[in-house]
Every structure is written in C-alpha cells, then in structure tokens.
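Step one of this worksheet: look at the structure below.
What you see is the complex with one protein chain gone and the rest in place.
Presenting chain A:
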Amino acid sequence: MQRLKPKSIPSCNKNFIFTAVKDDKRIDGRSSKDFRKLSIGFGLDYGSSVVSLGDTRVMCNITYQIAEPKAVKSCEGLLNIRVDLTASMIHTYEKVVEIMRMIEKNVKDSRCLDLESLCIISGEKVYALETDIIVMNDDGNLPECCSIALLASLSHFKRPDVSVVEDKIKIHSFDERHPIPLNILHYPFCTSFTFFDNSKFVCDPTQAEEQVCDGYLIVGSNIYREITTIHISGKSAITKDVVLNCCQLAIERSKFLTNFVKLVVEQDLKKRSTEGAEIGYAPLIRESSSVLCSYKKEEIELQEVQENYDDDDVIIDLEVAQNTKMYRYASDTVGIGEGRGQNWDFIDEFQENVENDENEDMYIEDEETTNNEDEPDSKAKQFSKRSKNSNKYQEITVEDDLSEEEVQILNPPEFK
C-alpha cells in the first residue's frame, strides 16, 4: 500500500503554536478549552453515519451477519471494529495501530453494548456486527471523532427481528416486523488533549497542533463519570493534577456528546417515520450542510470591547485579545496593534515595548506618563494607562493573572 507523504511543518508554525498556547490562543480562534463544531448526518440505511468535527470527517457503517459465537462466550454476539486510516497521511503505521486499538478498546472493553441480546441460539447462532470506520479527512482529534461516529452508528443501527422455530431461524424483513435497535448501556466517548510545554494543554487538537505537540492524552469517559480508557503518549511531563483536570473536562464533554448523539438519532428516526421526508446523504449535500460540505467557519472576533463611561474610565473586557495593547483614539474607538496611528515615533516606541514585554514596569518608566498611580503589583486585573500628546490616545494593557486551575475547576466550559 502506498502511503501519501506527510505534510512537512515549517518551524515558524511550531513556534507560533507554542507561543500562542501560552496566551491561551489558537490559530482557529478558539481558546484552549473550546471544541470545534460537531455535526452528525445519517445515511439511508440504519447504522450509517457521517460525523464531522471541524474539518475532521469520519464515516461509519454497520453491517451484520449471522455467525457462530466464540466457544468461550457461547451466548454473546460478536462486535468487530475496523478503522480505515488510509486517507490520513500523517500517521506512521504504529500510530495507526495505536489509534485503532484505542477506539476498539474503548467500546469493547467498557462493555457498553449488550452483546447477549444479540444471541439467537446459544452456542450456535449469534449476530456478528461489523463496523467499518472510514476516516475521510483528518484534521486532528481522530479518537474522539471516530468514537462519536461509532456510537452514533450503533445507536442508530437496527437489526431485523428473528424467530426460531424448531432450530430453524427465520429473519423477518423490515416490512414484516419492526426492526430492533441495539441495547446500548452507556456511551463511552474518547476525548483527546494535546500538551505543550509547561503542561499547557488544548482540547480537541487540530492536525497542526497534533503534529507539533509534546505529548497527548486520550481519555474515554461516559456520562456516569466513569473513565473507560486512559492513554498517555509522547514526551511531556504531566502532573497528576493535569490528568485529573483533563478527566473532568472529558466527563463534561461526554455528557454533552451523549445528549447530542441521542438527540440527533431521535430526530433522524422521527424524520424516517414521517411521510415524504428526505433522508440519507443526498439532501445533506443539497442543503450544503456542514456534515458533508465544508463547514462555515465562525467569524473570528478580534476583540470584544465594552466601554463604561463612568468618570472617564475605560473598562475593556478582552475575551480573545488578552495582553494586547490597545490604543484609544476617541471615546468610542479603540485600536489594536500597530499600523493604526500616523505617528511613527510611537510605533518605534511600541516595538521596544514588545521586545521587553516581560518587563511589567515599562509603562511606568516612560517619562511622559501622567498617571503613575497604577503600580502593577496586585495580582488582579490591572489597567496601566498612559496618556500622551494631550490625550491623543491612551494605551491600556490588561493582564489576566487568574490561575488556570481555579478557572478550570470552578467553571466547567460550555461546549459549543
């Protein structure tokens, strides 16, 4: 089998991702704990689904046949999981096996599927389910995307009813008897986290982040706060707290995913029962839905500025742009970054500031500072302001020193 050549990563991208992660920023505009947009579509047959998580797209199909059970587990059905990763070009063979085992282990070893209900005649005839997961596009976070596809397919799949009359099996067609859904006891979803230096981590990594990361952690968990799988790889030094933190996030994520998968499956089955409704992939393409067509990226907000006019103080709430220098030109206009003013000497000064960014006292040291009562000592949010050239502009810095751990534990993120 000929494999495609992996994408080579320039060192500037690696440096950029590492520096951006320190500021809790990512190239697609997410913060480190945001997930990408998830959408699920179902095909004409039961058990066929396509899941897209950002640009990662995975298809899963389930077929069945009637086979003889294993001798040791004579009254259990069989579940075979195959992952086809040939479309993904970045992984080595070892990595492919690792991901495949991960997905398989998470579902099989957690015994989320009631295999005993797939038995027809003990020791002789059972249902053997074959699940084929096909990776259509890899943009990172394959374990999560594959596990969503697998569980969405399993919960969507329906098998035909059988009746046993004198050791003879009769399989009833879907017209004859209602098809029977599988018994799923819980939904174990994998979630991956990627580590960068100083145990900074990001959720739902993209391919670029996976390629440059120090190490990664995959956590499988379900809605009952049970960890079904945990897998750490790479060369990063991770502390216990970080792992616990990740597990916490994974549990929150799987709660969201469980509800999401149940909802879309229910919607699709409802659609099937109504007359004249279009099902399958064809209408999804026609509507250019984000499942099969390229998804519309949400517009990146450069900054969020809220102004408060109380006694000429400007309060700036920076969601995305933390630690960014802003220049206030008028009461309602705030500029960000360079290239704004016409004043070239100020740009030179600005660049000096960028170079000594570590030095917190730099604004105080400037000679023309009018309000120097702000001492950047306290650990809370600080606004060091400076007005120069008779209120032509004011420069405002915001430094957010809230410790990461506190934020994570107190406010579990809302998943989008």
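Throughout what follows, contacts are C-beta pairs under 8 Å (C-beta built on N, C-alpha and C of every residue); 3 or more make two chains touch, one makes a residue touch a chain; residues count from 1.
Rule of thumb we're sticking to: contacts and distances are computed from a predicted model.
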item	value
UniProt protein name of the chain not shown, from "Ubiquitin-related modifier 1", "Origin recognition complex subunit 2", "Ribosomal RNA-processing protein 40" or "Mitochondrial inner membrane protease subunit 2"	"Ribosomal RNA-processing protein 40"
Contacting the left-out chain in the complete assembly, out of A:N13, A:S199 or A:Q248	A:N13
Residue of A:G29, A:P160 or A:G215 touching the missing chain in the full complex	A:G29
Touching residues (missing chain, whole complex) on chain A	5, 7-16, 19-20, 23, 25-29, 294, 296-297, 299-300, 302-303, 320-321, 324, 329-330, 333, 335-342, 351, 354, 392
